[in-house]
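Dumping the structure here so I can ask a few things about it.
The complex appears here minus one protein chain, its other protein chains still in place.
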Amino acid sequence: MSPTGPNPNWFERWVLDFIPSTANALKDLLGHGPDWLAYILFALIGGFIVVNLPALLTPLFIWIERKVLARVQHRVGPNRVGPFGLLQGVADAVKLMTKEDLVPDSADKLVFNLAPLMAAIPVFLVFPVIPYSARATLADLNLGLLYIISITSVTEVAIFAAGWSSNNKYALFGAMRAVAMLISYEIPLALSLMGVVLIAGTMQLSVIVDTQRYMPMILLQPIGFIVFVTAVSAELNRTPFDLLEAESELTTGYHVEYSGMKWGVFMLAEYAAAFAYSLLIATLFFSGWKGPLLPGFVWLAIKVFFIWCVFIWIRGTFPRLRVDQVMAFSWKFLVPLSLMNVLVTAVEVNIQANQGWEFFPMWFAPINLVIAVVLIVIMSKLFKFEGQTRQVLPSRMGTIIPVTQAAERAASKAK
Amino acid sequence: MTRELGFQDVAAAIERALPGAVVQSSANLVLVDSDKMAAVAKFLREAPGMEFDFLTSVSAVDYLDYFEVVYHLLSIKNNESTVIKTRAYSRDYPAVPSVVNVWQGADFQEREIFDLMGVIFTGHPNLKRIMLWEGFEGHPLRKDYIVVTPS
Amino acid sequence: MYGLGLLKGLSVTIRYAFKKPFTVQYPETKLKTQPRYRGYEFVWYEDRCTGCASCAKYCPLGIIKIVTKRAPEANIGGKYALDIFDIDTGRCMFCALCVEACPYDALFMGVNYERASYTRGGLVVHIDELRNAKKMPSAFLRPNLEVQAGKYTEESSLNPNEAGR
Partner (left out) sequence: MPIKTSPIIVNIGPHHPSTHGVFRMRVMFDGENIIDLEPVFGYLHRGTEKLAEERTYAQIITLTDRLDYLASMSNNLAYVVSVEKLLGVKAPERAMYIRVIMAELMRIASHLIGLGSFLNDLGALATPWMYMFREREKILDLCEMVCGARITYSYMRVGGVSMDLPPEFMGALRQFCDDFPHRIDEYEKLLRENEILISRTKGVAVLSAETAKNNSLSGPVLRASGVNWDLRKSDPYEIYDRLDFEVPIGQTGDTYDRFLVRLEELRQSLKIINQCVKDMPIGETRLKLPALIRPPKGDAYGHVEAPKGELGFYIVSDGTIAPYRLKIRAPSFINLTALREMTVGYKLADLIVVFGSIDVNMGEVDR
């Protein structure tokens, strides 16, 4: 547990390595008391810090989204509440708390109230695993990546529970779409990380960040990056995959019956998930907290800010895909693409093992880039993305009822 | 320029094809017998010289002792237009055959006339109120519909 | 090719991200209304008005209420003086047909739009309010006002003969 240097000044001790330093300080405080007490206290303080990190930064995230989206749309964005509208997130939260919290009487009460919690808790569980600075990770699991992927798939159950229990036709549409889309985008999400894991050799996030000492992973894994970002934008229900809460079709889909702080928790969960995934993209592909001069977590913040701005930029420009196109896009395009990426990376790692090089050679980057471009061109030619022609219904539904027949049936029913 | 087909020769053409269909025709009126309207409509649509394939609008006017249903027809091919009128004389059951089978565009317009004016279009597949709610009694656009204006 | 159209779209939106927004922050900066703006306050010149009530007849909604009494020496027409002249701006649609109908150019539309009230009654403009309101008539249907209309200040008030047709 040695901090960064032999005699760390107060800045390095408290700012750069705040978690291990707190553990040591606690130990001295307790005068070499029992280890387990220090450990519990440390877990409490660390947990408190890491849970409050998203809780406090999500309103900032919402503010960034609304400001940047406004700028993209040539307008100003919130500027009334607090300086430059910074307290907008807080104002929204306070408003939501004072708003009445309706529960439709025909709703399934238990599941209805449980859904927001199920949506929020897994998102907060992702934050302890992410390395914020040189040694600042609350829980540096050696299965970090697998843990993150499995935790974040709990939100699908929550979204389906919310949609199903609120007994509203639009919410039902949202719930059905949620199950279909989120599950079919888990596969490319996991597969695209295979490349990263192969190169880094482990799933431990801090080690992954370490292997990117010389070169960020995005250069080595262009396809992996593209597939991962697309899958993440589908997991977060962001344009062009925001089918779950398609304002123009489903009037905000699954959380249409929620109001007050229950709806607020859904929003918090959604933007905290966006924060978590941006952190993940930064650590996995842009070498996390590594960067010259500035301390670790400042670099991480800058990278997360830029990734988040790209998400907002995409949200401000693209229209939405239809349900069947989204599914076809995942199964027919992303999954084969990421499988091929795993193949290519495995071959390269094999070569690296045979040659016995200690680090992944740098000249693999241009090769990967060329392979990426070639694969995408071939795949997109192969997978024609044409509009869907008129789909005649399966015979079970009968042919389309002409006007006259519908009228007779209505008339006969009226008699 | 959309040429207004002469009313006299339209009436003559209809008379030749369907004797007895034209009740009265003058310089600016072609009045068709109401129960032959469906046949006249089909004739106007298919006849070589006519080909009125576009029904611009169907309107109804309440002249107190009869309802007059006015069809504005248009032939996009040779850019000609004409106006055909029929009359329904009874007050409580004014019936005019529907032309939905000839021009699909008349569907909503005839429903609206039935809803607001009370003219019944026999043969219309889905004749029910379109503007007002089902429980509304009376037909507001009739001249004898008493409108109670708030004071 | 797949994706190029999307990138082109992105290039358009990124350019707007760095441009100055075109929206106006209302309470701080107010948009200047045009001289012919059909605004909220009516401008009425009592000495030109003969109480002929053609504005009341001409209004499609019938929201102008005029009660006159015989007062020979009162004004140009020399016949009627007004007791009640109510315009219910709560139901008015500002079509300015009354301004068009007035044969003596006594009635004008106003120029600004900030007039709200908590009660429906508060929206009815009474005769005394019309009498001592500041006269800032809009140039709608009064082309000769075109030149002054732009230069109204808070305290300026147009005297009647300048306002005529």
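Going in written order, the chains are labelled A, B and C, and every chain counts its residues from 1.
What we mean here is this: contacts are C-beta pairs under 8 Å (C-beta built on N, C-alpha and C of every residue); 3 or more make two chains touch, one makes a residue touch a chain.
Just so we're clear, the structure is a prediction, and the values are computed from it rather than from any experiment.
Looking at the complex as a whole, the chain kept out of the display touches A, B, C. Considering the whole complex, the residue from A:Leu41, A:Ile187 or A:Val323 that touches the absent chain is A:Val323. From the set C:Thr13, C:Thr50, C:Thr68 or C:Thr89, the residue in touch with the chain omitted from the display is C:Thr13, counting the whole complex.
Considering the complete assembly, subunit B touches the hidden chain via residues 1-2, 28, 53-57, 59-62, 70, 72, 76, 79, 81, 83, 103-109, 112, 116, 129-133, 140-141, 147. Remark: the residues of subunit C touching the chain excluded from display are 2-6, 8-9, 11-13, 16, 22, 33-38, 58, 60, 93-97, 100-101, 109, 138-141, 143, 146.
One chain is missing from the display, and on subunit A it is touched by residues 69, 72-75, 169-170, 173, 176, 239-240, 242, 246-251, 315-325, 385-393, 397, 400-401, 403, 406.
The definition used in the following text is that only the chains that are shown with their structure count from here on.
Farthest from subunit B, judged by the mean position of CA atoms in each chain, is A.
Inter-chain spacing, taken between the CA centroids of subunit A and subunit B, is 62 Å. With centres taken as mean Cα positions, subunit C sits 54 Å from subunit A.
Across the assembly, subunit A contributes no residue that touches 2 or more other chains. Contacts with at least two other chains are made by no residue of subunit C. By the touch criterion given at the top, residues 1-3, 6, 9-10, 12-14, 16-19, 21-23, 25 of subunit C touch subunit A in their complex.
The touching residues of subunit A, counted against subunit C in their complex, run 68, 70-76, 79, 313-314, 316-318, 376-377, 380, 385.
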